[in-house]
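Only one structure is covered here, and it is reproduced in the block below.
Omission of a single protein chain aside, the complex is shown with its protein chains in their original locations.
Coming up: subunit A.
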Amino acid sequence: MHLLKLNRNIPKFQLWTRRYSHAVLHDENEYTDTPVYPPILDMSLQGRKLRERQSVHEKIRNLKTVEEKQIALNMPRYYGWKCVMFNKNRIPYNALPMVQCYTRTHFKTVNSLPDAYSETNPLAEQVVKETKSIIEDIIAVESENVRHIHNNPQEKSEEQLKEENITKNIVRQINRVICNKLADQLPHVLSAQIDYEPRHEAFWFVGGTDVPHNVIQWRKQYKWLHDRLEEPIDRPVQYIGTPHLAVRSQLPLKPIVPYEEATNPDFKVPKFTYVPESVGYYTEFRHGTNIPGFWPGDYDEFGLLSYHGRDHMLSRNESYGHEDNINALHSQALKSSFGWLLAQANYQGFTTYNDITYPLVTQTVITNAKLWSFYVYQMNTITMHNEQMDENPKHNICFGTTPLQLYDTIENGQVKGLNEDVLKMLVQFYLNAPEEREHDMKPYLGKDEQLIADIEDDNKRCWLESTYKHLVSNRPKHNLIPEIYLWERIYKIQHKTRFFEAKRRFFECGINPYKRRLNEHLPPYIPKALREYPRSKKKFERTYYPDV
């Protein structure tokens, strides 16, 4: 027995002696010419939490593929983030200040397109002259001579549906005419991809806003949070939109203003701290998705132009007034342009935590076939979460026109008073040629692996692909979020009248279902018959969630 003890001790003893001798050796090199100190770290609770968050951001940055980054953004929430929804169906009164702050965009109303477009003037005029008569015919035929049959869904009126359908058809036809005209002259138009009603979704965090009521109530429970009741939090924001038509190409558009201008204090956006509910926005639990109308791996990944409808204007209250209607259009343009560009940036490997290193530009048209407004949007920054909201000096810039009338009336199947300047602006959007950039477009993606399609390991690739697609589909979970019944809220939570009962429900065991992480579930079970030969004790399949 004693021998055994001794035996066990021997290796430990050896380790000791070795370590000791090593230390002695090390002593000789201990002194350097200049003193080297470890960095001084903030050891307060806030400081430690900040470092924790920063390390997560760093981990997301270091992930190699686009899809893994998207899964990583959703890792902290099994049942999804409580997102402020930016839909295009409804724009509340006085929406512009909030949208400007949430997209960090300086908006400039202009009467004509920025100077960068002036060199394409002569060609545009020629194209307008040649296509004018065809476009007149299209408008006349589509507006009056086509009967639309549609099932009326609840959320849209008959009038709105009619306008939507007419606009959709006219936009498709005009796009076809202009593309056909320009395809033989301009290679970027020939090779451009055209999406009909694509899925545009974007997800980001906005910090520095007021704390919602329920968070304050939660903080009041704990004594150590009493001096931090009003500390701002991140609000997840989700944009969802479907343009009538989107054009995209392999190369990005040229910046409208130089990238250095992004830090110009003239473009500063006033902060909007009120809760979004007070403006009239609502929240929804969902996974954050970034989809610019195609799946990762498409070659044409930069947007040139998107056409949006404005049928929601018909459902606005008359009391909002004309000026607010125009502001609503501006805010729609900001949301949709920023949303599309952010999704594109996400496919380049940037996320809401890792800022873009170069500007991206897109052009947006909002139309109902008669009234057209044109917007040029340059995205310079996408980080606006809590730590960056005040420190980030960059801002996005948008130039936009008020709604311009394309024609006056349609009489006897003839369009009267077609405004050529409006058509010219539209053609100039097509003439704006994208250009190859000299810098690295995807600095935060891996060298060999940029998409999960590049991953060699079959299991990992298939698992990530199906998980990613399932995540962005936002189907409800198989097991829905556990519910607190009203009687439990009254008699167990608000008033402890049933303290003698066994505590078995989740809220009595201190489990917060909203804090459940995405990977907190049992992986698929491997039946015994399918386990590896000869004897494998591995009961569950492997998961490949990104480590963040």
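Keep this in mind: a contact is a pair of C-beta atoms (placed from the backbone, for glycine too) under 8 Å apart; a residue touches a chain by one contact, two chains touch by 3 or more; residues count from 1.
Everything below uses one rule, namely that contacts and distances are computed from a predicted model.
K.L.:
Just to verify: the chain that's not displayed, which of "Large ribosomal subunit protein uL23m", "Vacuolar ATPase assembly protein VMA22", "Exosome complex component RRP45" or "NADH-ubiquinone oxidoreductase chain 1" does UniProt list as its protein name?
P.N.:
"Large ribosomal subunit protein uL23m"
K.L.:
Touch as defined at the start, partner being the missing chain; which of A:Arg147, A:His322, A:Lys447 or A:His495 qualifies?
P.N.:
Selected residue, touching the omitted chain: A:His495.
K.L.:
Who touches the missing chain here, A:Lys108, A:Lys129 or A:His213?
P.N.:
A:His213
K.L.:
I'm checking contacts with the chain that's been left out. Which of A:Trp218, A:Tyr320 or A:Phe507 qualifies?
P.N.:
A:Tyr320
K.L.:
Which residues does subunit A use to touch the chain missing from this display?
P.N.:
92-94, 210, 212-213, 274-275, 278-280, 317, 319-321, 324, 490-491, 494-495, 497
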